[in-house]
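Some chains have been omitted; the remaining ones sit where they do in the full complex.
We call the chains A and B, going by the order they appear; numbering starts again at 1 in every chain.
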């Protein structure tokens, strides 16, 4: 089938992107569905006090899905066609995204800090699955535009590690505020590294 | 990445619009998900009597999301490309839209009028976030088609203020019917102002 389809790889890729977008959009909107107003409240301060943990969890998970969508969009903007292997690895990502509303619920129900590492682990796993998408596309399925190996490996590293690291650092920084500096360092470092790796072949060419 | 992507800004913009549409569509459909028929009812009049507040809240929030979608569509119809900053500001809008089902529930559960200002505040915040989208796109990211500064500022003002003003005036008008006149004035005034500002440069050109 794959060779048959190759002439229409674009349509396949297009449909896969639309399908993924729909799953991202639904997961992000379902985050709020289990949040209900408290039974009794008096004034806005009391309301927000009572709903604080839920709204915070919502904001965190919204940001997580946002970062994942952003990463997904960037990965797919480098692809020129799709095949069954991409379908499969992409489904792993979507399956984990679909579980985020559940992870978010876990986050706001548990106060003892037990849920935190599980949540961060789930987000890190999304990164790993996204790395599998890119790894398959770049190294096995050859679905990308031509690019230097260094760039392909750099993208793989960024895609795989970023979600887990950013989420873990965010959680860490809430307790230890100097973690934010670490995060800024991470983001700018990766961005600087990315620019160097991307430019290098451009100079060589 | 942003300069790399610039040649495909359209694909990025297209995907962002589709993603936003999906979030709007899901939020608008989830509005009704917490509405259930009453346990006991006799005849249509009794049914609608009991469900009145919920159906009214549904109608109000449906109109709010409708207005926001309309505004979002108009803003994005003026853009020619997208970048990471647009992704980010747009996510703020979507995050607030995703909370509207919750705000709606708040609206129908509270009779004491405490929920009203919170709901209006949430809608006003959506306007502010939408203003951030347009402000970023027009003044920082330069993502729009070329347009006179006056027009860009007028759109920013309209986009930022309209949702909150319209929602607040609607609520106000339910108690003080002459508020509707104020609303009509607002809509027609803005429309007239918009036409003048848009025409002015056309004459000058």
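The rule we apply is simple: a contact is a pair of C-beta atoms (placed from the backbone, for glycine too) under 8 Å apart; a residue touches a chain by one contact, two chains touch by 3 or more.
Remember, it's a predicted structure, so these values are computed and weren't measured experimentally.
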Oligomeric state of the whole complex, in copies, if 2 are shown
4
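The working rule: only the chains that are shown with their structure count from here on.
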What angle, rounded to the nearest 5°, describes the rotation that places the Cα atoms of subunit A on subunit B?
90
Roughly how far is subunit A from subunit B, centre to centre by C-alpha average, rounded to an integer in Å?
27
Taking the complex as given, what residues does subunit A use to touch subunit B?
17-18, 21-22, 24-26, 28-33, 35-37, 41-44, 47, 58-59, 62-63, 66, 69-70, 73-74, 77, 194, 198
In the complex, subunit B residues that touch subunit A:
1, 4-5, 8, 11-12, 15, 18-19, 22-23, 26-27, 30, 33-34, 84, 87-88, 91, 94-95, 98-99, 101-102, 105-106, 109-110, 114, 117-118
